[in-house]
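Before I ask anything, let me first share the structure, which is written out below as structure tokens.
With one protein chain withheld, the remaining protein chains of the complex are depicted in position.
All chains are identified by letter, namely A and B, in their written order; residue positions are counted from 1 within each chain.
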Amino acid sequence: MTIKRTVNMTKQSDDVIVKTLSRLLIPFMQIYALYVIAHGHYSPGGGFQGGVILGASLILLAITYGLDNALRMMSERLNTILCSLGVFIYAGIGLLCIMLGGNYLDYGALDKILHVDIAHARSLGILGIETGVGIAVMAVMASIFLDISTGGLPSTKERDQSD
Amino acid sequence: MLEYIISKYNFWVYVILLLIGLYAMVGKKNLVKKLIGMNIFQSAVILFYVSIGVKKGGATVPIFLGNAHAAHGHGHAIIDVASYINPLPHVLMLTAIVVSIATTGVALAVLILIFRRYKTLELDEIMKIRKETGV
Partner (left out) sequence: MKVIAIAIILLTGGLLIYGVEDMPGWGDPDSPASSHVSPKYIKEALGKTATPNMVTAVLGDYRGYDTMGETAVIFTAGIGCILMLRKKRKGEGD
């Protein structure tokens, strides 16, 4: 018994409206996501929310322009590297604080290299870890979607061979 | 009785939502329906936590209003606790929502593996196949 795939997400959508709209929307979504991450100190937002919006823009790209086009922009290898990099930035800032003489994740110690007062050093430390969280969440959302929608075989050629 | 319910109606709503999720997890036989039940359960818990943080009497979102740089100078004495809602449940649920999405992704991956092996997602059929083949 073979499993028939009824939904083929590897091909581009044929609808002109869907493709044009998503082509217009995706850059604005990504700019908005960066705004949500960077402005998280002054308005609702932060790394988790902005990362999910960035991941959603990649998923929109994958369901309108096809997985092959999405993978050309965001390959599996890059995805895996980015999701490790996000956690690494977070833990790295914590270790940097130890090296500068503070406790782990005590951003007040960062004032020695940033040359600002302790409160603003903490603010910048929060911005750093939010960036790490955003990168990790974006990469994990995109990689979970790609893995589940393809069943683990991202390129069309491999899937044709395995069927 | 009605007044008793209305005084704490938010908790009653979350208890009902949580029971719907629990029923789907316990009573349904399809594994995808069980997963949806788990998500409803998580939504009930998230709403419960967020409702704990609410304060009556004109409290707003936990973001400091006004000129931040001017207020930063003269310390924290001017900040009134009663005018901001409790930020702690929001923090906890912010991370919980993203983690619930990640666990849903892992659960869907497990379901794909189960479907590849047994060609079905009905729990009783899976148990029958396991009993027949002894695996």
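General remarks:
Rule of thumb we're sticking to: a residue touches a chain if its C-beta (ideal position, glycine included) is under 8 Å from a C-beta of that chain, and two chains touch if they have at least 3 such contacts.
Since the structure is predicted, the reported quantities are computational estimates derived from the model, not experimental observations.
Checked against the full complex, the one of A:Ala33, A:Ala109 or A:Val140 touching the unshown chain is A:Val140. With the whole complex as reference, residues 7-12, 15-16, 18-19, 22-23, 26-27, 51-57, 59, 62-64, 68, 71-72, 75-76, 79, 81-82, 84, 86-91, 94-95, 98-99, 102-103, 105-106, 109-110, 112-113 of chain B touch the missing chain.
Against the chain not displayed here, chain A makes contact via residues 40-46, 76, 80, 83-84, 86-87, 90-91, 94, 104-105, 107, 119-120, 122-123, 125-126, 129-130, 132-133, 136-137, 139-140, 143-144, 147-148, 151-153, 158, 162.
Throughout what follows, only the chains that are shown with their structure count from here on.
We define each chain's centre as the mean of its Cα atoms; on that basis chain A and chain B are separated by 23 Å. Across the interface of their complex, chain A is touched by residues 61, 63, 68, 72, 94-95, 97-98, 101-102, 105, 108-109, 112, 115-116, 119 of chain B. Of all residues in chain A, only 1, 3, 42-44, 46, 48-49, 52, 119, 137, 140-141, 144, 147-148, 151 touch chain B in the complex they form.
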